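My questions all concern the structure below.
The complex appears here minus one protein chain, its other protein chains still in place.
Read from first to last, the chains carry the letters A and B; within each, the first residue is number 1.
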Amino acid sequence: MLRDMCPHRFAPLSKGKIISDQLQCPYHGLRFNSNGQCVFNPHGDGVVPKAAVTRTYPVLEKFGLVWVWMGQKAADPAKLPNFDFMDDTRWTYVKGHIHGSGYYELFTDNILDLGHAAFLHTGLSAPAFTIGKRHVFQDGDTVWSNVSHPNDFISDIMNNMFNSHGKRFDAWTDVQWTAPGSMSLLSYYAEPGTPKEDGHMHTSIHVMTPESPDTTHYFWAFGRDIHPDNEEFSAKLRAGIEYAFEEEDKPMIALQQAQVGDRDIMSMRPVLLAGDAGAVRARRMLRKLIAQEQSNGEEASDQKQSVDA
Amino acid sequence: MLRDMCPHRFAPLSKGKIISDQLQCPYHGLRFNSNGQCVFNPHGDGVVPKAAVTRTYPVLEKFGLVWVWMGQKAADPAKLPNFDFMDDTRWTYVKGHIHGSGYYELFTDNILDLGHAAFLHTGLSAPAFTIGKRHVFQDGDTVWSNVSHPNDFISDIMNNMFNSHGKRFDAWTDVQWTAPGSMSLLSYYAEPGTPKEDGHMHTSIHVMTPESPDTTHYFWAFGRDIHPDNEEFSAKLRAGIEYAFEEEDKPMIALQQAQVGDRDIMSMRPVLLAGDAGAVRARRMLRKLIAQEQSNGEEASDQKQSVDA
Partner (left out) sequence: MLRDMCPHRFAPLSKGKIISDQLQCPYHGLRFNSNGQCVFNPHGDGVVPKAAVTRTYPVLEKFGLVWVWMGQKAADPAKLPNFDFMDDTRWTYVKGHIHGSGYYELFTDNILDLGHAAFLHTGLSAPAFTIGKRHVFQDGDTVWSNVSHPNDFISDIMNNMFNSHGKRFDAWTDVQWTAPGSMSLLSYYAEPGTPKEDGHMHTSIHVMTPESPDTTHYFWAFGRDIHPDNEEFSAKLRAGIEYAFEEEDKPMIALQQAQVGDRDIMSMRPVLLAGDAGAVRARRMLRKLIAQEQSNGEEASDQKQSVDA
């Protein structure tokens, strides 16, 4: 990935265009190859100055996403979350992207405690999210925040999907967090008393990418194991999810951000409830991994360092 | 009054809803009673943590307004301004609220010098406000900024109200300021040479509540002693007042705020005119009362203190 800044006049290269595999700067037309090296200067004698290089970041393309390494180290597939289900044809996916106001941990907290669904997303409300049994545990460097609830009703949106209004299910929702902000969310719905694996399983990913100290890119995908070729169903599902994320989660997190400001939310001594165990654990793990990285001298470079380099 | 911040994840409780006399947080559904105590936790085992309390502020409800004590002391009715006329059926009221850009003292200054009317509110222009006799004096901890003018014309808006175009009146306008930003404005119009008390009397209140260092909530009410049951008259009157406040005062004060920025306007050495005597006096009184309060150790708590408490 190229740093989004031409080394000539600092125009954003992302506004440029691709010309035969090179990225042309939108302002004065310098062209860069994928190593960030300027390979064409349209002006005057056409000589390309040696310093005409923009920084590149290692990337991996996997699970339908581009993963960027912002620091000094090479891309490391072992650091990716396990999103194997994204490549499994058993599920049909709808995908989306949200840009929201809020520190990215406020967005990960939101998924790690689904107890908010009953209040913020009335259409997604189900007993499991509030009175279900929670099971939070560490698994290597990842954190699981799971909740299960037997023999009860599921949310309206799920009932619409399964045409199962008035039916009871055993339900499990397993969220796995991987640093710094990647989460899988697996939902299982089975006939009461039957094994988890015999029911329906829906998959989703929620990947939070910090853009600034108070804005976040939120990439999501939702996979269903029914109606694989039904585009109308896909469109309705996407609209329902986008409503929940854009109109319910995003405004609430923006309000939360306005109250928290530039403080670390933990410094405000939040009252902790059962549902916060996952967020607390993930936060602790993230701090530990950051401390490890810093003690190894692998600090992420900030913009200033890049420019001065 | 409850602090607008849930102690769990700091969501604004003002976005929640009332459920059987309890305020339910919009994010995770904790419910609080009027003492700020969380009394219901919908999650897991439902145990309510002891620390699940949000700060409350003493309030008094009087004169159609809710008065909040933001500091450590109990609500004290003796500190309220004298707005008895608000409860008097002699007057019929229209009311409103404005949210404006500007330090709240810029809003109080605006009422304490009505000399701006002739220039900013051409419909409210009357000789009294510019060439009338001013009388500014202290009355306990309050400040009066009065102006009177005999045997002259009154403003178009008042003429429309009284159907009195071309008629002369003796006119008095008495503004009383009470710390920190509450003002009554009483207007008297009498046949020339007759006593003040024999004429018409209109009442209004102008209450400025600081929201931030550069934004203010402006609550107003205007009482007339004519056409008590005429709703069409009320609607026209409200529209006229809202026009003056929203379209004339508010933009001007926002421009003033932009020029003054975060400076104390007095540090910019404003040229003082006759009309500024009330504002200068009120400002001095306010500084004195703040100093007294601080020397008594009754500093208003700021957000940070509340959060850390």
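One rule holds for everything that comes next: a contact is a pair of C-beta atoms (placed from the backbone, for glycine too) under 8 Å apart; a residue touches a chain by one contact, two chains touch by 3 or more.
The structure presented is a predicted model; accordingly, all values stated were derived computationally and were not measured.
Peer 1: Looking beyond the chains shown, say which of B:G46, B:P228 or B:P270 touches the absent one.
Peer 2: Considering all chains, including the one not shown, the answer is B:P270.
Peer 1: Among B:I131, B:I226, B:A239 or B:A291, which residue is in contact with the omitted chain in the full complex?
Peer 2: Result: among the candidates, B:I131 touches the missing chain.
Peer 1: Which parts of chain B face the unshown chain closely enough to count as touching?
Peer 2: 109, 113, 115-116, 118-120, 130-131, 134, 252, 255-256, 259-260, 265, 268-275
Peer 1: Name every residue on chain A in touch with the hidden partner chain.
Peer 2: On the chain A side, contact with the omitted chain comes from 5, 7-12, 15, 24-30, 38, 41-45, 49, 51-52, 307-308.
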